[in-house]
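Heads up, the thing below is written out as structure tokens.
Complex shown without one protein chain; remaining protein chains in place.
Now for chain A:
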Amino acid sequence: MVIRVEHELHTRRKGRNAGVGLLLVGFIAIVFGLTVVKVLQLDNIRQFETFDHAPRPQLVPETEVGQ
């Protein structure tokens, strides 16, 4: 039996597979875009940052930095 790299099924479903691939890429783009937009819409990103056992200059209030 001849071993074929590409099965007949692959040729038959080429269009469908390409379509599904494009839809998945579109879905990734939507989720990524939504994430970017939602994060940029947050008031102040610092409110979500907390102590993590290392010096974090951005967490020091501006008044203390001035002193």
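Methods note: contacts are C-beta pairs under 8 Å (C-beta built on N, C-alpha and C of every residue); 3 or more make two chains touch, one makes a residue touch a chain; residues count from 1.
What we mean here is this: contacts and distances are computed from a predicted model.
The UniProt record for the undisplayed chain lists the protein name "Protoheme IX farnesyltransferase", from the options "Sugar ABC transporter permease", "Acyl-protein synthetase, LuxE", "Protoheme IX farnesyltransferase" or "Peptide/nickel transport system ATP-binding protein".
Against the chain not shown here, chain A presents residues 12-13, 15-16, 19, 30, 33-34, 37, 41.
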